[in-house]
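Reading through the C-alpha coordinates given below for one structure.
All protein chains but one are shown at their positions in the complex.
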Amino acid sequence: MEGNKSILVIGAGPAGLQASKDIAEFGFRVVLVEKNSELGGAPIRWRYHTLAPDFVPTEKVLGPLIDFVKNNSLITVYTNSIVEGYERKDDFFKIRILNLRNKSISYENVSSVIVATGFEHYNASVDPRYGYGINPNVIGINELEIMISNGKVVRHDGKIPKRIGFILCVGSRDKATNPWCCTVCCGVSIKQAIEIKKIIPDSQIYIIYMDIRTIGLWEKLYWQSMENYHINYIRGRVGEIYWTGEKLLVKGEDTLVRGPFEALFDMIVLAVGMEPGEGTKQVAKVFGLRVNEYGFLSPRIPNIHYDSGKDGIFLAGACVAPMSVEEAIGEGSAAALQAIKYSMKRDRKVP
Amino acid sequence: MNNFTLSIFYVLFNVILFIVSSIILILRIKRWGVSYPFINLFKEFFKRGKLKIYSKLKILINTFIKDLLSLKRAGYLCEERFHFYGRVLLVYGFGGVVIMNLINFILNPLGIPLGFSHPLSVITYLAYILLALGSLMLFLRRFIRVNLRKTTDLSIWLLHLSLFYFSVIGILYFSLLNSGFIFLSSIIFYFYLGGIGLLYLFLPLSEVGYFIWKASALLTHSLSIERESD
Partner (left out) sequence: MTEDKKEKEEERKGKYIIEREYIEDERIIEPEKLDIGGIDASGRWGVIVLPRVISDFDHSLIEEVKKLPRGKHIERCWQCGLCTAVCPVAHKEPNFNPRYFIYIVKMGYKSEIKKLKKYIYLCQGCGLCTEVCPKHVDPSGVMMALNILFDKL
(Lines give C-alpha, C1' and ligand atoms only; values in the text may rest on other atoms or scores of the structure.)
Protein backbone atom coordinates (compact mmCIF):
# COMPACT_ATOMS: atom_id res chain seq x y z
CA MET A 1 0.00 0.00 0.00
CA GLU A 2 1.27 3.47 -0.79
CA GLY A 3 -0.52 5.13 2.09
CA ASN A 4 2.41 4.75 4.41
CA LYS A 5 4.46 7.57 2.95
CA SER A 6 1.75 10.21 3.06
CA ILE A 7 0.89 12.53 5.92
CA LEU A 8 -2.26 14.63 6.25
CA VAL A 9 -1.93 18.19 7.49
CA ILE A 10 -5.21 19.92 8.37
CA GLY A 11 -4.90 23.70 8.30
CA ALA A 12 -2.49 25.84 6.30
CA GLY A 13 -1.57 28.41 8.92
CA PRO A 14 2.02 28.98 10.07
CA ALA A 15 2.08 25.65 11.90
CA GLY A 16 0.59 23.65 9.04
CA LEU A 17 2.78 25.28 6.41
CA GLN A 18 5.97 24.66 8.34
CA ALA A 19 4.95 21.04 8.97
CA SER A 20 4.23 20.52 5.25
CA LYS A 21 7.58 22.03 4.28
CA ASP A 22 9.50 19.82 6.69
CA ILE A 23 7.71 16.66 5.64
CA ALA A 24 8.16 17.41 1.92
CA GLU A 25 11.83 18.20 2.35
CA PHE A 26 12.22 14.91 4.18
CA GLY A 27 10.77 13.14 1.16
CA PHE A 28 7.28 12.14 2.22
CA ARG A 29 4.08 13.19 0.51
CA VAL A 30 1.80 15.77 2.13
CA VAL A 31 -1.93 16.19 1.82
CA LEU A 32 -2.71 19.75 2.93
CA VAL A 33 -6.37 20.56 3.56
CA GLU A 34 -7.35 24.20 4.10
CA LYS A 35 -10.86 25.51 4.78
CA ASN A 36 -10.33 28.95 3.20
CA SER A 37 -9.30 29.81 -0.32
CA GLU A 38 -5.94 31.31 0.69
CA LEU A 39 -3.01 29.65 2.37
CA GLY A 40 -1.34 31.23 5.36
CA GLY A 41 -3.94 31.13 8.11
CA ALA A 42 -4.75 34.09 10.33
CA PRO A 43 -1.73 36.25 9.38
CA ILE A 44 -2.80 36.21 5.71
CA ARG A 45 -6.56 36.22 6.29
CA TRP A 46 -6.32 39.33 8.49
CA ARG A 47 -3.46 40.86 6.51
CA TYR A 48 -0.99 41.19 9.38
CA HIS A 49 1.35 43.98 8.39
CA THR A 50 4.34 43.15 10.56
CA LEU A 51 5.12 40.66 13.28
CA ALA A 52 6.12 41.61 16.80
CA PRO A 53 8.60 42.37 18.28
CA ASP A 54 11.00 43.43 15.58
CA PHE A 55 8.47 44.65 12.98
CA VAL A 56 9.44 41.97 10.49
CA PRO A 57 7.08 42.13 7.49
CA THR A 58 4.73 39.15 7.40
CA GLU A 59 5.67 38.30 3.82
CA LYS A 60 9.26 37.75 4.87
CA VAL A 61 8.23 35.00 7.27
CA LEU A 62 5.22 33.42 5.61
CA GLY A 63 5.99 34.22 1.99
CA PRO A 64 8.74 31.59 1.55
CA LEU A 65 6.58 28.97 3.25
CA ILE A 66 3.57 29.62 1.03
CA ASP A 67 5.70 29.66 -2.12
CA PHE A 68 7.38 26.41 -1.18
CA VAL A 69 4.07 24.70 -0.47
CA LYS A 70 2.50 25.90 -3.69
CA ASN A 71 5.41 24.86 -5.88
CA ASN A 72 6.44 21.56 -4.35
CA SER A 73 5.36 18.44 -6.20
CA LEU A 74 5.15 16.31 -3.08
CA ILE A 75 2.47 18.52 -1.51
CA THR A 76 -1.13 18.17 -2.64
CA VAL A 77 -3.16 21.21 -1.59
CA TYR A 78 -6.94 21.11 -1.17
CA THR A 79 -8.26 24.64 -0.62
CA ASN A 80 -11.88 25.43 0.29
CA SER A 81 -12.03 21.92 1.73
CA ILE A 82 -12.58 20.24 5.05
CA VAL A 83 -11.96 16.74 6.34
CA GLU A 84 -15.37 15.18 6.63
CA GLY A 85 -14.55 11.76 8.01
CA TYR A 86 -12.06 8.91 8.09
CA GLU A 87 -11.71 5.19 8.35
CA ARG A 88 -8.90 3.37 10.03
CA LYS A 89 -7.72 0.54 7.83
CA ASP A 90 -4.77 -1.61 8.99
CA ASP A 91 -1.93 0.83 9.29
CA PHE A 92 -3.34 3.89 7.59
CA PHE A 93 -6.17 6.39 7.61
CA LYS A 94 -8.55 6.66 4.70
CA ILE A 95 -9.50 10.34 4.71
CA ARG A 96 -12.65 11.71 3.12
CA ILE A 97 -12.16 15.29 1.95
CA LEU A 98 -15.18 17.46 1.07
CA ASN A 99 -14.80 20.47 -1.21
CA LEU A 100 -17.07 23.19 0.15
CA ARG A 101 -17.52 24.94 -3.17
CA ASN A 102 -18.53 22.21 -5.55
CA LYS A 103 -19.39 19.62 -2.90
CA SER A 104 -17.14 16.99 -4.46
CA ILE A 105 -15.53 14.30 -2.34
CA SER A 106 -11.95 13.04 -2.58
CA TYR A 107 -10.25 10.17 -0.82
CA GLU A 108 -6.68 10.02 0.40
CA ASN A 109 -4.73 7.34 2.21
CA VAL A 110 -2.34 8.68 4.81
CA SER A 111 -0.30 7.11 7.57
CA SER A 112 -0.56 9.93 10.14
CA VAL A 113 -2.42 13.17 10.71
CA ILE A 114 -1.33 16.59 11.93
CA VAL A 115 -4.09 18.87 13.20
CA ALA A 116 -3.16 22.56 12.89
CA THR A 117 -6.53 24.24 12.60
CA GLY A 118 -5.62 27.50 14.37
CA PHE A 119 -7.89 30.03 16.02
CA GLU A 120 -10.56 32.66 15.45
CA HIS A 121 -10.76 36.15 16.92
CA TYR A 122 -13.33 36.69 19.65
CA ASN A 123 -16.41 38.43 18.35
CA ALA A 124 -16.81 41.51 20.53
CA SER A 125 -20.42 42.14 19.55
CA VAL A 126 -21.31 39.53 22.16
CA ASP A 127 -20.29 42.03 24.85
CA PRO A 128 -22.63 45.05 24.87
CA ARG A 129 -20.29 47.26 26.88
CA TYR A 130 -18.22 48.46 24.01
CA GLY A 131 -20.94 48.76 21.41
CA TYR A 132 -18.87 46.87 18.86
CA GLY A 133 -20.86 46.71 15.69
CA ILE A 134 -23.21 49.45 16.90
CA ASN A 135 -20.94 52.38 17.64
CA PRO A 136 -18.90 53.53 14.67
CA ASN A 137 -15.13 53.74 15.14
CA VAL A 138 -15.01 50.86 17.62
CA ILE A 139 -12.88 48.27 15.86
CA GLY A 140 -10.92 45.18 16.74
CA ILE A 141 -7.18 44.71 16.42
CA ASN A 142 -7.78 42.42 13.45
CA GLU A 143 -9.54 45.19 11.53
CA LEU A 144 -6.91 47.70 12.55
CA GLU A 145 -4.22 45.45 11.12
CA ILE A 146 -5.89 45.64 7.70
CA MET A 147 -5.96 49.45 7.95
CA ILE A 148 -2.29 49.55 8.86
CA SER A 149 -1.46 47.28 5.93
CA ASN A 150 -3.14 49.80 3.67
CA GLY A 151 -1.13 52.58 5.29
CA LYS A 152 -4.15 54.69 6.23
CA VAL A 153 -5.89 54.75 9.59
CA VAL A 154 -9.15 56.66 9.29
CA ARG A 155 -12.48 56.97 11.06
CA HIS A 156 -15.76 55.93 9.52
CA ASP A 157 -16.22 59.41 8.04
CA GLY A 158 -12.77 59.45 6.51
CA LYS A 159 -11.19 61.87 8.99
CA ILE A 160 -7.88 61.16 10.68
CA PRO A 161 -8.34 60.29 14.37
CA LYS A 162 -6.46 62.41 16.89
CA ARG A 163 -7.06 60.52 20.08
CA ILE A 164 -7.09 56.74 19.92
CA GLY A 165 -7.64 54.34 22.77
CA PHE A 166 -6.72 50.67 22.99
CA ILE A 167 -8.66 48.51 25.40
CA LEU A 168 -6.87 45.31 26.37
CA CYS A 169 -8.36 42.05 27.58
CA VAL A 170 -11.60 42.28 25.59
CA GLY A 171 -13.37 38.99 25.91
CA SER A 172 -10.37 37.42 27.61
CA ARG A 173 -9.73 36.72 31.27
CA ASP A 174 -13.43 37.01 31.93
CA LYS A 175 -15.62 34.34 33.45
CA ALA A 176 -18.57 35.43 31.35
CA THR A 177 -16.80 35.00 28.02
CA ASN A 178 -13.29 33.52 27.66
CA PRO A 179 -11.48 32.81 30.93
CA TRP A 180 -8.02 32.39 29.39
CA CYS A 181 -5.33 34.90 28.43
CA CYS A 182 -4.44 35.26 24.76
CA THR A 183 -0.70 35.60 25.35
CA VAL A 184 0.04 37.86 22.40
CA CYS A 185 -2.70 40.53 22.51
CA CYS A 186 -0.68 42.91 24.69
CA GLY A 187 2.38 42.72 22.46
CA VAL A 188 0.33 43.00 19.27
CA SER A 189 -1.66 45.99 20.57
CA ILE A 190 1.49 47.83 21.57
CA LYS A 191 3.05 47.04 18.20
CA GLN A 192 0.00 48.45 16.48
CA ALA A 193 0.05 51.53 18.69
CA ILE A 194 3.63 52.18 17.62
CA GLU A 195 2.70 51.70 13.97
CA ILE A 196 -0.20 54.15 14.26
CA LYS A 197 2.16 56.64 15.86
CA LYS A 198 4.42 56.29 12.86
CA ILE A 199 1.55 56.85 10.44
CA ILE A 200 -0.11 59.70 12.41
CA PRO A 201 2.72 61.38 14.35
CA ASP A 202 0.63 63.92 16.24
CA SER A 203 -1.95 61.51 17.55
CA GLN A 204 -2.43 60.80 21.25
CA ILE A 205 -2.65 57.10 21.97
CA TYR A 206 -3.85 55.65 25.26
CA ILE A 207 -3.65 52.00 26.24
CA ILE A 208 -6.18 51.13 28.94
CA TYR A 209 -4.95 47.94 30.54
CA MET A 210 -5.38 45.57 33.45
CA ASP A 211 -1.92 44.05 33.06
CA ILE A 212 0.73 44.37 30.39
CA ARG A 213 1.86 40.88 29.42
CA THR A 214 4.50 41.38 26.80
CA ILE A 215 6.03 37.92 26.83
CA GLY A 216 9.73 37.18 26.81
CA LEU A 217 11.78 39.32 24.46
CA TRP A 218 8.71 41.29 23.41
CA GLU A 219 9.22 43.42 26.54
CA LYS A 220 11.31 45.83 24.54
CA LEU A 221 8.16 46.82 22.62
CA TYR A 222 6.65 48.04 25.89
CA TRP A 223 9.71 50.07 26.81
CA GLN A 224 10.02 51.51 23.32
CA SER A 225 6.40 52.55 23.24
CA MET A 226 6.76 54.59 26.43
CA GLU A 227 10.18 56.09 25.85
CA ASN A 228 10.38 56.71 22.11
CA TYR A 229 6.76 56.96 20.99
CA HIS A 230 5.19 58.66 24.04
CA ILE A 231 2.23 56.34 24.30
CA ASN A 232 0.22 56.84 27.49
CA TYR A 233 -0.84 53.99 29.72
CA ILE A 234 -3.89 54.08 31.98
CA ARG A 235 -4.29 51.24 34.40
CA GLY A 236 -8.00 50.67 34.67
CA ARG A 237 -11.06 49.21 33.03
CA VAL A 238 -13.70 50.61 30.73
CA GLY A 239 -17.33 50.25 31.68
CA GLU A 240 -19.22 51.75 28.76
CA ILE A 241 -18.69 53.49 25.48
CA TYR A 242 -21.24 55.98 24.16
CA TRP A 243 -21.35 57.51 20.73
CA THR A 244 -22.09 61.22 21.13
CA GLY A 245 -22.67 61.77 17.45
CA GLU A 246 -19.14 63.01 16.89
CA LYS A 247 -16.83 61.23 19.28
CA LEU A 248 -16.83 58.25 21.59
CA LEU A 249 -17.37 58.93 25.29
CA VAL A 250 -15.44 56.31 27.20
CA LYS A 251 -16.39 55.77 30.82
CA GLY A 252 -14.04 53.87 33.01
CA GLU A 253 -12.09 53.75 36.24
CA ASP A 254 -8.49 54.78 36.62
CA THR A 255 -7.12 52.44 39.27
CA LEU A 256 -4.09 54.54 40.20
CA VAL A 257 -6.13 57.65 40.89
CA ARG A 258 -8.90 55.56 42.42
CA GLY A 259 -11.43 57.56 40.54
CA PRO A 260 -13.67 57.56 37.48
CA PHE A 261 -12.80 59.06 34.13
CA GLU A 262 -15.02 60.01 31.23
CA ALA A 263 -13.03 61.15 28.25
CA LEU A 264 -13.76 61.68 24.59
CA PHE A 265 -11.91 59.57 22.07
CA ASP A 266 -11.94 59.56 18.29
CA MET A 267 -11.41 55.84 17.87
CA ILE A 268 -11.30 52.81 20.13
CA VAL A 269 -9.48 49.60 19.30
CA LEU A 270 -10.50 46.46 21.17
CA ALA A 271 -7.83 43.83 21.73
CA VAL A 272 -10.04 40.88 20.92
CA GLY A 273 -8.45 37.63 21.91
CA MET A 274 -8.08 34.17 20.41
CA GLU A 275 -10.62 31.46 20.78
CA PRO A 276 -10.91 28.01 19.22
CA GLY A 277 -12.53 28.35 15.81
CA GLU A 278 -15.16 26.38 13.97
CA GLY A 279 -12.49 24.41 12.15
CA THR A 280 -11.00 23.16 15.41
CA LYS A 281 -14.36 22.10 16.77
CA GLN A 282 -15.28 20.28 13.60
CA VAL A 283 -11.99 18.38 13.37
CA ALA A 284 -12.20 17.44 17.05
CA LYS A 285 -15.61 15.91 16.42
CA VAL A 286 -14.45 14.04 13.32
CA PHE A 287 -11.41 12.45 14.94
CA GLY A 288 -12.86 12.19 18.44
CA LEU A 289 -10.09 14.36 19.94
CA ARG A 290 -10.27 15.45 23.53
CA VAL A 291 -11.18 19.05 24.11
CA ASN A 292 -10.43 20.88 27.36
CA GLU A 293 -12.81 23.07 29.30
CA TYR A 294 -11.92 26.09 27.21
CA GLY A 295 -12.61 24.43 23.88
CA PHE A 296 -8.98 24.05 22.81
CA LEU A 297 -7.66 20.64 21.78
CA SER A 298 -6.29 18.88 24.82
CA PRO A 299 -3.04 16.91 24.45
CA ARG A 300 -2.43 13.80 26.52
CA ILE A 301 0.03 15.61 28.77
CA PRO A 302 -0.67 19.36 28.91
CA ASN A 303 2.97 20.38 28.50
CA ILE A 304 3.66 18.24 25.41
CA HIS A 305 1.53 19.74 22.71
CA TYR A 306 2.06 17.38 19.79
CA ASP A 307 0.83 14.24 21.54
CA SER A 308 -2.94 14.13 21.14
CA GLY A 309 -3.31 10.81 22.95
CA LYS A 310 -4.74 9.18 19.84
CA ASP A 311 -2.54 6.86 17.81
CA GLY A 312 -1.16 8.61 14.74
CA ILE A 313 -2.75 12.01 15.30
CA PHE A 314 -0.57 14.95 16.25
CA LEU A 315 -1.45 18.50 17.26
CA ALA A 316 0.32 21.77 16.46
CA GLY A 317 -0.27 25.48 16.75
CA ALA A 318 -2.98 27.74 18.11
CA CYS A 319 -5.64 25.03 18.16
CA VAL A 320 -3.96 23.74 21.34
CA ALA A 321 -3.34 27.04 23.13
CA PRO A 322 -3.01 30.72 22.18
CA MET A 323 0.47 31.38 20.90
CA SER A 324 2.52 33.68 18.69
CA VAL A 325 3.53 33.01 15.10
CA GLU A 326 7.07 32.03 16.05
CA GLU A 327 5.80 29.45 18.52
CA ALA A 328 3.34 28.04 16.00
CA ILE A 329 6.08 27.59 13.43
CA GLY A 330 8.14 25.72 15.98
CA GLU A 331 5.23 23.48 16.89
CA GLY A 332 4.55 22.69 13.25
CA SER A 333 8.11 21.49 12.84
CA ALA A 334 7.89 19.39 16.01
CA ALA A 335 4.65 17.74 14.95
CA ALA A 336 6.11 17.02 11.50
CA LEU A 337 8.98 15.10 13.01
CA GLN A 338 6.66 13.10 15.25
CA ALA A 339 4.43 12.27 12.31
CA ILE A 340 7.42 11.16 10.23
CA LYS A 341 8.73 8.95 13.03
CA TYR A 342 5.30 7.41 13.49
CA SER A 343 4.91 6.76 9.76
CA MET A 344 8.37 5.19 9.45
CA LYS A 345 7.74 2.91 12.44
CA ARG A 346 4.55 1.66 10.86
CA ASP A 347 6.40 1.05 7.61
CA ARG A 348 8.81 -1.45 9.08
CA LYS A 349 7.68 -4.95 9.64
CA VAL A 350 7.67 -5.00 13.40
CA PRO A 351 8.53 -8.54 14.61
CA MET B 1 53.49 91.82 42.09
CA ASN B 2 53.66 92.52 45.78
CA ASN B 3 51.21 91.37 48.38
CA PHE B 4 49.12 94.53 48.24
CA THR B 5 48.19 94.33 44.56
CA LEU B 6 47.62 90.63 44.96
CA SER B 7 45.12 91.31 47.72
CA ILE B 8 43.28 93.87 45.65
CA PHE B 9 43.22 91.41 42.76
CA TYR B 10 41.87 88.74 45.11
CA VAL B 11 39.07 90.99 46.34
CA LEU B 12 38.09 92.09 42.85
CA PHE B 13 38.18 88.50 41.64
CA ASN B 14 35.83 87.34 44.37
CA VAL B 15 33.44 90.28 44.08
CA ILE B 16 33.12 90.13 40.31
CA LEU B 17 32.68 86.39 40.26
CA PHE B 18 30.15 86.56 43.07
CA ILE B 19 28.08 89.00 41.03
CA VAL B 20 28.42 86.82 37.93
CA SER B 21 27.43 83.77 39.95
CA SER B 22 24.34 85.48 41.34
CA ILE B 23 23.34 86.58 37.87
CA ILE B 24 23.70 83.03 36.60
CA LEU B 25 21.54 81.79 39.47
CA ILE B 26 18.87 84.41 38.91
CA LEU B 27 18.76 83.69 35.17
CA ARG B 28 18.45 79.98 35.86
CA ILE B 29 15.59 80.53 38.31
CA LYS B 30 13.94 82.86 35.82
CA ARG B 31 14.03 80.08 33.23
CA TRP B 32 12.24 77.79 35.66
CA GLY B 33 9.49 80.38 35.92
CA VAL B 34 9.21 80.39 39.70
CA SER B 35 9.46 83.19 42.22
CA TYR B 36 12.92 84.54 42.92
CA PRO B 37 14.30 83.14 46.17
CA PHE B 38 14.86 85.86 48.67
CA ILE B 39 12.61 88.46 47.16
CA ASN B 40 9.59 86.26 47.78
CA LEU B 41 10.73 85.69 51.36
CA PHE B 42 11.00 89.40 51.87
CA LYS B 43 7.51 90.00 50.51
CA GLU B 44 6.02 87.25 52.65
CA PHE B 45 7.78 88.59 55.71
CA PHE B 46 6.26 92.00 55.37
CA LYS B 47 2.77 90.92 54.42
CA ARG B 48 0.03 92.07 56.79
CA GLY B 49 -1.19 89.35 59.08
CA LYS B 50 -1.89 88.55 62.66
CA LEU B 51 1.71 87.79 63.56
CA LYS B 52 4.13 90.39 64.80
CA ILE B 53 7.57 90.82 63.29
CA TYR B 54 9.14 89.25 66.35
CA SER B 55 7.17 86.00 66.11
CA LYS B 56 7.79 85.85 62.37
CA LEU B 57 11.50 86.09 63.04
CA LYS B 58 11.19 83.36 65.61
CA ILE B 59 9.49 81.06 63.10
CA LEU B 60 12.17 81.76 60.53
CA ILE B 61 15.02 81.06 62.89
CA ASN B 62 13.27 77.93 64.14
CA THR B 63 12.83 76.58 60.63
CA PHE B 64 16.35 77.50 59.74
CA ILE B 65 17.85 75.64 62.66
CA LYS B 66 15.54 72.66 62.73
CA ASP B 67 15.08 72.01 59.06
CA LEU B 68 18.07 73.46 57.32
CA LEU B 69 21.02 73.45 59.66
CA SER B 70 20.31 70.03 61.03
CA LEU B 71 20.07 68.82 57.43
CA LYS B 72 16.77 67.23 58.26
CA ARG B 73 15.87 67.48 54.62
CA ALA B 74 19.14 65.96 53.50
CA GLY B 75 18.52 62.37 54.30
CA TYR B 76 17.98 62.52 58.03
CA LEU B 77 15.40 59.75 57.78
CA CYS B 78 17.44 57.75 55.33
CA GLU B 79 18.82 54.45 56.61
CA GLU B 80 22.22 54.82 55.01
CA ARG B 81 24.20 56.75 57.60
CA PHE B 82 27.29 56.89 55.41
CA HIS B 83 25.41 59.02 52.91
CA PHE B 84 24.06 61.31 55.59
CA TYR B 85 27.42 61.81 57.32
CA GLY B 86 29.10 62.48 53.99
CA ARG B 87 26.58 65.23 53.36
CA VAL B 88 26.97 66.65 56.86
CA LEU B 89 30.74 66.84 56.44
CA LEU B 90 30.38 68.40 53.05
CA VAL B 91 27.91 71.07 54.08
CA TYR B 92 29.64 72.07 57.27
CA GLY B 93 33.04 71.84 55.62
CA PHE B 94 31.97 74.10 52.82
CA GLY B 95 30.33 76.57 55.18
CA GLY B 96 33.46 76.54 57.32
CA VAL B 97 35.72 77.13 54.34
CA VAL B 98 33.70 80.11 53.18
CA ILE B 99 33.55 81.65 56.64
CA MET B 100 37.22 81.01 57.35
CA ASN B 101 38.28 82.53 54.04
CA LEU B 102 36.29 85.65 54.89
CA ILE B 103 37.70 85.86 58.40
CA ASN B 104 41.22 85.21 57.16
CA PHE B 105 40.89 87.99 54.67
CA ILE B 106 39.48 90.46 57.19
CA LEU B 107 42.09 89.74 59.87
CA ASN B 108 44.99 89.15 57.51
CA PRO B 109 44.38 91.06 54.29
CA LEU B 110 47.88 90.82 52.96
CA GLY B 111 47.98 87.08 53.19
CA ILE B 112 50.98 86.78 55.50
CA PRO B 113 51.60 83.13 56.36
CA LEU B 114 50.55 82.46 59.94
CA GLY B 115 52.20 79.12 60.57
CA PHE B 116 50.65 75.74 61.31
CA SER B 117 49.85 76.21 64.97
CA HIS B 118 47.99 79.53 64.75
CA PRO B 119 44.32 79.03 65.78
CA LEU B 120 43.03 80.56 62.53
CA SER B 121 45.19 78.13 60.57
CA VAL B 122 43.99 75.18 62.56
CA ILE B 123 40.32 75.99 62.01
CA THR B 124 40.91 76.68 58.32
CA TYR B 125 42.66 73.35 57.91
CA LEU B 126 39.86 71.64 59.76
CA ALA B 127 37.28 73.14 57.43
CA TYR B 128 39.20 72.10 54.33
CA ILE B 129 39.74 68.59 55.63
CA LEU B 130 36.05 68.21 56.42
CA LEU B 131 35.17 69.35 52.93
CA ALA B 132 37.69 67.00 51.34
CA LEU B 133 36.49 64.06 53.40
CA GLY B 134 32.83 64.77 52.73
CA SER B 135 33.19 65.12 48.99
CA LEU B 136 35.46 62.07 48.81
CA MET B 137 32.99 59.97 50.81
CA LEU B 138 30.12 60.93 48.58
CA PHE B 139 32.12 60.41 45.40
CA LEU B 140 33.41 56.98 46.43
CA ARG B 141 30.00 55.86 47.57
CA ARG B 142 28.64 56.51 44.12
CA PHE B 143 31.64 55.13 42.30
CA ILE B 144 31.83 51.76 44.01
CA ARG B 145 28.24 50.57 43.77
CA VAL B 146 27.18 49.61 40.27
CA ASN B 147 23.56 50.66 40.39
CA LEU B 148 24.46 54.04 41.86
CA ARG B 149 27.21 54.57 39.34
CA LYS B 150 24.88 53.90 36.44
CA THR B 151 22.06 56.13 37.61
CA THR B 152 24.05 59.18 38.68
CA ASP B 153 23.74 62.31 36.65
CA LEU B 154 26.82 64.01 35.18
CA SER B 155 26.21 67.19 37.18
CA ILE B 156 26.57 65.28 40.46
CA TRP B 157 29.93 63.78 39.47
CA LEU B 158 31.17 67.24 38.51
CA LEU B 159 29.92 68.71 41.76
CA HIS B 160 31.73 66.18 43.96
CA LEU B 161 34.91 66.33 41.93
CA SER B 162 35.10 70.11 41.83
CA LEU B 163 34.54 70.39 45.59
CA PHE B 164 37.21 67.76 46.18
CA TYR B 165 39.62 69.55 43.89
CA PHE B 166 38.96 72.85 45.64
CA SER B 167 39.62 71.41 49.08
CA VAL B 168 42.80 69.61 48.04
CA ILE B 169 44.17 72.69 46.31
CA GLY B 170 43.27 74.76 49.35
CA ILE B 171 45.13 72.42 51.70
CA LEU B 172 48.10 72.37 49.32
CA TYR B 173 48.21 76.12 49.02
CA PHE B 174 47.98 76.86 52.71
CA SER B 175 50.52 74.16 53.55
CA LEU B 176 52.98 75.54 51.02
CA LEU B 177 52.42 79.06 52.31
CA ASN B 178 52.92 78.05 55.92
CA SER B 179 55.97 75.94 55.15
CA GLY B 180 57.71 78.89 53.51
CA PHE B 181 57.76 77.78 49.84
CA ILE B 182 56.82 81.28 48.68
CA PHE B 183 57.57 80.82 44.99
CA LEU B 184 55.79 77.49 44.68
CA SER B 185 52.82 78.75 46.64
CA SER B 186 52.50 81.76 44.36
CA ILE B 187 52.17 79.38 41.44
CA ILE B 188 49.66 77.18 43.25
CA PHE B 189 47.76 80.35 44.13
CA TYR B 190 46.55 80.57 40.55
CA PHE B 191 45.31 76.98 40.66
CA TYR B 192 43.59 77.92 43.90
CA LEU B 193 41.97 80.89 42.19
CA GLY B 194 40.98 78.56 39.38
CA GLY B 195 39.27 76.32 41.91
CA ILE B 196 37.36 79.24 43.38
CA GLY B 197 36.37 80.44 39.92
CA LEU B 198 35.21 76.95 38.97
CA LEU B 199 33.01 76.81 42.03
CA TYR B 200 31.58 80.26 41.48
CA LEU B 201 30.66 79.42 37.92
CA PHE B 202 29.51 75.85 38.42
CA LEU B 203 27.62 75.90 41.72
CA PRO B 204 24.67 77.99 40.54
CA LEU B 205 24.20 75.57 37.64
CA SER B 206 24.30 72.48 39.82
CA GLU B 207 22.18 71.09 42.62
CA VAL B 208 23.44 73.81 44.97
CA GLY B 209 21.54 76.43 42.99
CA TYR B 210 18.40 74.37 43.41
CA PHE B 211 19.03 74.00 47.15
CA ILE B 212 19.38 77.74 47.60
CA TRP B 213 16.03 78.24 45.92
CA LYS B 214 14.45 75.43 47.93
CA ALA B 215 15.82 76.75 51.23
CA SER B 216 14.23 80.14 50.72
CA ALA B 217 11.04 78.47 49.47
CA LEU B 218 10.92 76.40 52.65
CA LEU B 219 11.31 79.46 54.83
CA THR B 220 8.63 81.29 52.86
CA HIS B 221 6.40 78.25 53.13
CA SER B 222 6.79 78.02 56.90
CA LEU B 223 5.70 81.65 57.21
CA SER B 224 2.76 81.33 54.83
CA ILE B 225 1.47 78.24 56.63
CA GLU B 226 1.32 80.17 59.87
CA ARG B 227 -0.42 82.99 58.12
CA GLU B 228 -3.00 80.78 56.38
CA SER B 229 -3.91 78.90 59.47
CA ASP B 230 -5.20 82.09 61.09
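Order as written gives the chain letters A and B; numbering starts at 1 within each chain.
What we mean here is this: contacts are C-beta pairs under 8 Å (C-beta built on N, C-alpha and C of every residue); 3 or more make two chains touch, one makes a residue touch a chain.
All values derive from a computational prediction rather than experimental measurement.
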Hidden partner chain, touching residue among A:Lys198, A:His230 or A:Arg300: A:His230
Missing-chain contacts on chain B, rising order, are 32-35, 72-80, 83-84, 147-148, 150-151, 153, 155, 207, 210, 213-214, 217-218, 221
Using the touch rule from the top, list residues of chain A that touch the missing partner. 204, 206, 222-223, 226-227, 230, 232-235, 254, 256-257, 259-264
